[in-house]
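A protein chain is absent from this complex, but the other protein chains hold their places.
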Amino acid sequence: MLQLVVGQLLNGIIVGTLYAIIALGVTLTFGITGIVNFALGAFMMLGAYVTWYLSDGAGVAYPIAVPLAVACIALLGLLVDQALFRFTRNNLINGLIVSIGLISVLVAVVLMIWTTTPQNMHYVLPGVFRVGGVIVPKMKAVVFVVLLLVILFTYGALTRTWAGRAAYAYAQKPEAAALMGVRTGVLQAGVAAYAAGLAGLGGGLYASLYSITPEIGSAYILKGVEAAILAGIGSIMGSFVGGIIIGVAEGVGSIFLPSAYNDAYGLVLLVLILLFKPAGLFANR
Amino acid sequence: MKHLLWIPLLAVPFVVHDNVVLTILVFTFIAGILAVSFNLVFGFTGQLSLFHAAAFGLSAYATYLSMIHLGISFWLGMIVGVLFVTLISVVIGAICFRFNLRELYFAIVTLAFSELIRLVILNWNSFTNGSLGINFTLTPTLWVPGRGVIPVTGTLMWYYLSLVAVALAVFGYSRIVHSWMGRCFASIRLNDELADTLGIDVFRYKLVSFVAGNIGAAIAGSLYSFYISYIDPNYFSLDQSLAIIAMALLGGREFVAAPIVGALVLTALPHVINVNAEARLLIYGLILILTILLMPRGIVGLLARQRRAA
Partner (left out) sequence: MRQLSRSIGFIVVSIALASWTAAAGAQNVVKIGEIEAQTGPLNTYGWMSSQGMRMAVDEINKAGGFHVAGKTYKLELINPDTQGNPQQAVIQLKKMLEEDKVKYVFGPFLTNIFKGIEGYAKQHDGQFLLMGGATQIHYELGKPGNDYLMRTWNWDAGASGFGTLMVEYLRKKGVKKVAMLMQNDAFGHVAADIYREAFKSAGIGFEENWFEPGTKDYSAVLAKISAGKPDYLFPGYTDAVLYDIVQQATQLGLTKFWLVRGSLGPALKNKDYIDDYVAYIPKYFEEAEKSEPKVAKFIGDYKAFFKTKDFPYDQAPLCSSSCYDHVFMLVEAMKRAGTVDDVAKVKAALEGFTYDGLWKIRYDKTGEEIFNFDIVDVQKGGKISVTHEQPK
């Protein structure tokens, strides 16, 4: 039993980091552009498909395919931002609906090209780590480390670089930041691209662990939004912790309760947080 | 003027004998009730509720299950469905609005509740038959002078039933919107904090709007499920909620009856243009994007503006 719980704790942390990377994208987008972009889930799905296509279809080595895919998705995020979301800044409802429409468009395109048949990437790093009876697949450990590094990098970039602090300033007081010389248009476009890139990275790593279908994005964006709200929209390290909380809750919960309730943990946590601590657990603004 | 539009609709079955077209119209009218009632909450009060599909499904299940277990007629069953949905709406609405959830958070929490309810229905196999859904063995009945009690079967009867239902819905919501309550809704939509300072009880009116909208969804749910004689947990899916939003956006948010146009387009489109499922998904996404960005007033809004300009 202890083995099961520890195993699920570890697995929950790893799976939670995938939620966290999406949550990070959600939180950045909301902080700087004032909308929640549900299409980040679709970007993640596209990141997975592009990575798979490059690696299995075009023969590109996986460690190169992923950054390439991230760049592609970031570019797509930028284009979409300039074409569509530029007109829905700070308008939550419009932004929400446009992003939902965008999801349908992106999923439809993927369906047309690759159909609904699940695709499986070749095994990049098969094999498992055995730690005292607890089994952790090697690739999952790699994914965890990579995502953690990216999250820490993002945190560092936001707190220590000029561009990052400009972003923080803008998030807190847009008019003042503009007066101080922060080019808001460029900032917003940059954040949109970065958030899309994060989602694409999540997708590229996801492809090495699981089979991919056009629907994988929807579960992740929901969990990503849950994690972001749980932690408090605007908190970077908070999204990381929020993602982990949801991942662990699901993993450990499924040992004791029937699988039917898996999705419910995130939802219930979300409702409770929004009712009692709407600013989130780590509200710092 | 616009009231006269209903008259030709009454005459349609005498001119059009094509059962297929009439069936599409029945689905349109029922979807119209859904879209119009949603628009009360979304278009007029400015709250994006993702609970509408849940109200739709809950009433369907409540109506049928109460008929089976309590042996009552369809109309009483529908009242049970409506009452049940009203009760749940009051509870959920009170929770949301008491805690002052706005905009995005309101949408997400209503979605969360909708999903939780779907999970319950999906897994309560003994009562709801879970994912298998329920095939109805009962039909609504009508008392007709001269013929007594007859079952409502066949496209023609359903056509008139659904037409009357949607007309009543439009009439009812129109009364609400044009009353002082409707003006409170409008002020909440424009700026709820300001409305609060002006002395409008924002909590109460948001709640009333939410409940009134869900009642429409409940009625639609009872009708739809009995028309197709089948319910399953897909009634509660997010896709269903999104389809309702699309109808309201496409038709137009400003006029009470405008969403029916959206319902017509989305219901009839797959049968008029033969595109495969993927293309349809693409078109659907484009509709959502383009109506928000280019046609925010919907089809009816666009036509109204052109008429005024001309």
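Labels for the chains are A and B, by order of writing; each one numbers its residues from 1.
Simple rule for what comes next: contacts are C-beta pairs under 8 Å (C-beta built on N, C-alpha and C of every residue); 3 or more make two chains touch, one makes a residue touch a chain.
Predicted model, so just to flag it, every value in this text is computed and none were measured.
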Hidden partner chain, touching residue among B:136, B:160 or B:203: B:136
Footprint left on chain B by the chain that the document does not show: 18-20, 23-24, 27, 123, 125, 130-133, 135-136, 153, 228-230, 232, 234, 270-271, 274, 276-278, 280
Interface with the unshown chain - residue positions in chain A: 3-4, 7-8, 11, 15, 116-118, 120, 123, 126, 128, 135, 137, 210-211, 213, 215-216, 219, 251, 254-255, 258-260, 262-263
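Here is the rule we use: only the chains that are shown with their structure count from here on.
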Inter-chain centre distance, chain A versus chain B - centres from mean C-alpha coordinates, in Å: 33
Sites on chain B touched by chain A in the complex: 48, 95, 99, 101, 103-105, 107-109, 112-113, 115-116, 119, 122-123, 238, 242, 245, 249, 277-279, 281-282, 284-290, 292-293
Interface residues, chain A side, partner chain B - complex: 36, 84, 87-88, 92-94, 96-98, 100-109, 111-112, 218, 225, 229, 258, 260-261, 263-264, 267-268, 270-271, 274-275, 278
